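Apart from one protein chain that is not included, each protein chain of the complex appears where it belongs.
As written, the chains take the letters A, B and C, and residue 1 is the first residue of each chain.
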Amino acid sequence: MPLLPLVGVIGVSQPKEKEALMAFEVGKLIGAMDLAMVCGGLGGVMEEASRGCQQAGGIVIGILPSGRKEDANAYVTYAVPTNMGHSRNNLIAHAADILVAVGIGYGTLSEIAIALKLGKVVLSYHSWEIKGVKHCKNLREIEENLRHFFCQPAVG
Amino acid sequence: MPLLPLVGVIGVSQPKEKEALMAFEVGKLIGAMDLAMVCGGLGGVMEEASRGCQQAGGIVIGILPSGRKEDANAYVTYAVPTNMGHSRNNLIAHAADILVAVGIGYGTLSEIAIALKLGKVVLSYHSWEIKGVKHCKNLREIEENLRHFFCQPAVG
Amino acid sequence: MPLLPLVGVIGVSQPKEKEALMAFEVGKLIGAMDLAMVCGGLGGVMEEASRGCQQAGGIVIGILPSGRKEDANAYVTYAVPTNMGHSRNNLIAHAADILVAVGIGYGTLSEIAIALKLGKVVLSYHSWEIKGVKHCKNLREIEENLRHFFCQPAVG
Partner (left out) sequence: MPLLPLVGVIGVSQPKEKEALMAFEVGKLIGAMDLAMVCGGLGGVMEEASRGCQQAGGIVIGILPSGRKEDANAYVTYAVPTNMGHSRNNLIAHAADILVAVGIGYGTLSEIAIALKLGKVVLSYHSWEIKGVKHCKNLREIEENLRHFFCQPAVG
């Protein structure tokens, strides 16, 4: 079995309704594409994406800022508690092969910055307008980019 | 689906033959017990255990010291490259619910120390004689301890 | 003796001439204000600021991405090699009581993001236009902000 890729979903813990919905849809998409997801393992965008991914049968790795597995949201499959606070953001940028950012927060910005520094593709919805980020207006554009990245033909 | 546990396997990259064999058997056991494994993702004890676990159908999370997924051994399922060098040892101690240490090395010792600091059970085979570690003379003793920890009845 | 504050200087390793000059002047200012400086310890903005600070008699703490003290620039007083790569950016944001950012790079952006997340004041010259950052057009504005922050009366 070869090494399996991870799609990173990053975003704020208190998303607007639109952002929460998008996070859930992105998670579902990842699961439906038979991919696994990595995220910060907590609430908001992280939880909605985890819920979507698990519902679609995908595996979710949650890299937590605290040292307690209990802090993971209910849809994380494997928790990696770090007790490293904001430094765990850096780990998500490293672990993800491609990232989807949803919403605007400074933690999310630090993850985007490190991901771009590492030369990764960062898709974004309602997130930071940083040079290098690929803005997507809707789920379809995110899906097209993910399918293109993973060389999967479009569905339907 | 609830959060799934992780068994940590830690040990030297240049094990003696006996240790390499034991690492492989421990990995196989973890897979056979329907558990997932977390390790440092490189060679030696880490690779033998990963190989055993994958062979038995288990998932292996490899937390790498470098920033490159390519450095993972061939049996890692999901790689978490950290670019954090020895600090990644700490992450393995946090991610594992219980650990098995095989062989004697300073990196392994740092993982044992943090795991014990966190109050985790550390089983060991041919490893450091540190107060708090549970020494196991053979695979059977390791199996008994793992089954006891996960409340699985012994087989056969 | 009370705990002494640290001024963070963050920025690119290949600055434009104007940015390098500003970094040097900011370093000199920090030393002249009897303050100590913390930075990433490498070249470019980090080195110019270190040089200025040392010239003015200030102490420079360099938090290095590598594990080797030899990688520190020639003007670092105390080196803290981390072998943690980009995660060391996070440490600079934590160690600094106030930060000055010079120039545009993704590493600098990650430091700004974490510093703002922590509620720190970030002064910037020719750097990222991020909400929360305090833009300064020249050295005088930087000096005014630093003196205000440390409750030092303006000079002359």
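Just a few scattered comments:
What we mean here is this: a contact is a pair of C-beta atoms (placed from the backbone, for glycine too) under 8 Å apart; a residue touches a chain by one contact, two chains touch by 3 or more.
Bear in mind that the values here come from a model prediction, so they are computed numbers and not experimental data.
Contact with the chain that does not appear here is found for just one residue of B:L4, B:A32, B:L109 or B:L139, B:L109.
Where subunit B meets the omitted chain, the residues involved are 84-87, 89-91, 93, 105-107, 109-110, 113-114, 116-118, 130, 132. Residues 1, 3-4, 6, 36, 38, 54, 59, 61, 63, 67, 69, 72, 75-84, 90-91, 94-95, 97, 118 of subunit C touch the missing chain (whole complex, contact as defined above). Residues touching the missing chain, restricted to subunit A, are 67, 82-87 (touch as defined at the top).
The rule we apply is simple: only the chains that are shown with their structure count from here on.
Chain centres defined as mean CA positions place A nearest to the mean of all protein CA atoms.
Comparing the residue numbers each copy contributes, subunit B and subunit C share more than half of them at their mutual interface. Centre-to-centre spacing of subunit A and subunit B amounts to 27 Å, using the average Cα coordinate of each chain. Note: centroid distance subunit A to subunit C, computed from Cα atoms, is 31 Å. Each chain gets one centre point, the mean of its Cα atoms, and the points for subunit B and subunit C are 41 Å apart. Under the contact definition stated at the top, the residues of subunit A that touch 2 or more other chains are 84, 90-91, 118.
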